[in-house]
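Shown here: the complex without one of its protein chains, the others still in place.
Per-chain numbering from 1; labels A and B assigned in written order.
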Amino acid sequence: MPELKFTQSQEMLRKAVREFVEKEVKPIAHRIDVESSFPADVFQKMGRLGFAGVFVPQTYGGAGLGQTERAIILEELARHAAGLAMALMTHHLGVEAILAYGTDEQKAKYLPDVATGKKISGLAVTEPTGGSDVAGQLANASRDNGHWVINGRKCFITNSSNAEVNIVTARTGEDAKGRPAFSAFIVESGMEGFSPGREEDKLGLRGSSTGDLLLNNCRVGEGSLLGGEGNGMRMALGLFTKIGRTGMAAIGLGIIRACLEEGVKFARERVIYGKPLAKLQAIQFEIAQNRIDYEAARLMTYHSIGLKEGGAGADAEIAAAKYFATEGAVRAAKRTMDLMGGYGVINEYPVGRYLRDALTTISCGGTSHIMQIIVAGQTLN
Amino acid sequence: MPDRKRALWAVAEQTRGKLASVTPEVLGQARRLAAEAGGCEVAAILLGKDVGALANDLLACGADKVFLVEDPALELYQNDTYGTVLHRLIRREQPEVVLFGATAVGEELAPTVAARLGTGLGAHCTNLALAPDGLLTMGVLGFGGRLHTEMFCPDRRPQMASVKPGMFPPLPREEGNGEILREEASALLSGADIRIRTVRIVKEEPEGMPLEDADVIVAGGWGIGGKENWRLLTELARELSGATGCTRPALDEGWTDGEHTMIGTSGKTVRPKVYLGFGISGSPHHTVGIKDAGVIISINSDPRAPVFECSDYCVEADFRKILPLLLSEIRRAKVPA
Partner (left out) sequence: MGELNLVVLVKPVPDPSCYDRIEIDPATGALLRQGMPAVLNPADKHALEEALVLKERFGGRVAMVSMAPDSASETLMEGLAMGADEACILSDRAFAGSDSLATSRVLAAGIRKIGPFDLVLAGNESADGGTAHVPSQVGELLGVAHLANVIRMEVGPGGSVTARTRIENGYIEVRGSLPMVVGVRREINTPRYTSLMGVMAAQGKPIRVWRSEDLGVNAAEAGMEGSGMRPGKLSRPDYRRKGEILKGSHEETVRRIVAILRAEGVLG
């Protein structure tokens, strides 16, 4: 088995992203967390640099790269601002939906704007009944005179108040076996009957907006149907795995690295009993555990993405990576707080934010319980 | 000419008839080097238009003689004209050492002349020593003040160096009876290839006390956090009849009065009696500029701030708590009991 090694251009890409993040994102990370605000201007800049359309072909204004490069971007972003990474990761869900399932007309219409970050995208599946229970959703769409009329309420939707190009799923009838069938629609902000609803006050990942999307007799044209009638469920599940969970794994990985680096910095600089904290073995163990979690999460994340890019199913590997990286982020943040003592709980230091962000990643893209169910299912079958 | 005295030259800098503050520093150091090595004479080179009155100042600052080159073409500094005159004078007189102030102008003129002469040049020297055999030791700082290197120019002449402003105190003025040599400017300029024209030199003389002259400097860094808080620093400086200084990050944030208040490797070297630093972490870029301060007092809420290592007194506290108290305490102290 070959070593996991990034190409020279991937290393350069990481460096370029890191430079941007350190100059433009790190300085605002604390503020967007405190204010729970999405920095639209920074997102625009990210778009111009290719982050928003990293895996979109250059013919549509993207960077023409793949999911590994996307994960590098998310990891680097989450190193300083996991909330903003969350907004980008969700944007990619909408972008991939159009790229993978859109007609040529839909791609030509939407991709140039979303790939360059001019317009923000998102995916709205979850309802008050649940997210991973895709079949339980109640939103419905019916044909009316060459149009679709969509009704329903989506909740816990990331980018709800910022996205201009929303991919919304709704029940559109039943399949041959009498089970509910779902379809996806491209719904643009400002369309009649469509509006963002309440916004949530989240524990973490506060640099992204999360809230309701309300569809009240929202009429869209036939051209808004995405991926064909009845394909909404398959599409949503595919996106959850390929984009959602890989993205969350990369974000968890970025948080672990943040904890690792902050912990090392603190342990080197903080002097106690006349010597740096780093000289104490108990502290060395905490640093080692952070490093081990980072190494494992890194291998699992990039390896599972590599498998998927190579055409394998990789559902279990991706679920395992999502589980491990996000749970690892929680562990790493807790450990880092422990080693920092009193400083760990002071909000001037970022570790408290890392812990809140880490806890919040667990519920995004399927909880740790769901991830284990997927891994178990794939293992036992 | 074996018995001729070795000549140490200091290139004077003037703008609109005013000597740059570094010029007396360079002359003073040349004088000290001459005394160190023995058997040397110190000459100042002055270029400009109608600047003859400054020649006596240069004698008073330590020069044995002044080469005075006056010409309308030299009114405004420009590297082709100034470089040509200096190059020709140096070729003719063959001094042992030529020193420049490492100002923006010196930073351009010195390498220009060194390139024409094909000799070595020490940059932004922070110390200089001259051996009796005439070899100049040039101490330079690199890596943002973290590395000191001794440089030599053993087998090319003259030995040239630019001197970092603020490093060497000028000598007390002594009305000298040196010699002023008026040079024929047109000869020194004839045939010069003048490729750039200086349109104007704009000086924006800053308000307030210059950092170089202040007994007390109140300096702030990135930790100050904004313009509002910066005003408190300025107020304290005014109360102490001192000057306000800053670090590069504070300058970049736009809180300060401008680049002339920046202290450190890319800014000024200062030597106040007391330096009070607020919200300064203490990167070597900054601390190298305050190493000659009398007493350094640092106030920082982070007990790990490296600035504490190079401070005489350390206050581990939020400057927002300390500054207002300090202001009122000083006001009270100044009221005669």
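What we mean here is this: a contact is a pair of C-beta atoms (placed from the backbone, for glycine too) under 8 Å apart; a residue touches a chain by one contact, two chains touch by 3 or more.
Not measured: the values here are computed from a predicted model.
Looking at the full complex, which residue from A:Gly64, A:Gly173 or A:Gly230 touches the chain that isn't shown here?
Hidden-chain contact among the options goes to A:Gly64.
Which one, B:Leu141, B:Ala219 or B:Leu232, makes contact with the chain that was left out?
Hidden-chain contact among the options goes to B:Leu141.
For the chain left off this view, which of B:Ala60, B:Ala192, B:Met209 or B:Ile322 is in contact with it?
Residue touching the absent chain, from the options given: B:Ile322.
Which parts of subunit B are in contact with the chain that was left out?
Per the touch rule, subunit B residues meeting the hidden chain are 15, 20, 76-80, 103-105, 107-108, 110-112, 114-116, 118-124, 137, 141-156, 195-206, 215-216, 240-242, 260, 265, 273-274, 276, 283-284, 287-288, 291, 294-297, 306, 308-317, 321-322, 325-326, 329-330, 333-334.
Across the whole complex, list the residues on subunit A that are touched by the chain not included here.
Within subunit A, the residues that touch the unshown chain are 8-9, 12-13, 15-16, 19-20, 23-24, 45, 48-51, 54, 58, 63-65, 69.
In the analysis below, only the chains that are shown with their structure count from here on.
Express in whole angstrom the distance between the two chain centres, defined as the mean CA positions of subunit A and subunit B.
Distance between chain centres, rounded to whole Å: 54 Å.
Please output the residues of subunit B touching subunit A within their complex, sorted ascending.
Against subunit A, subunit B makes touches at 304.
Touching subunit B in the complex: which residues of subunit A?
Result: residues 269-271 of subunit A touch subunit B.
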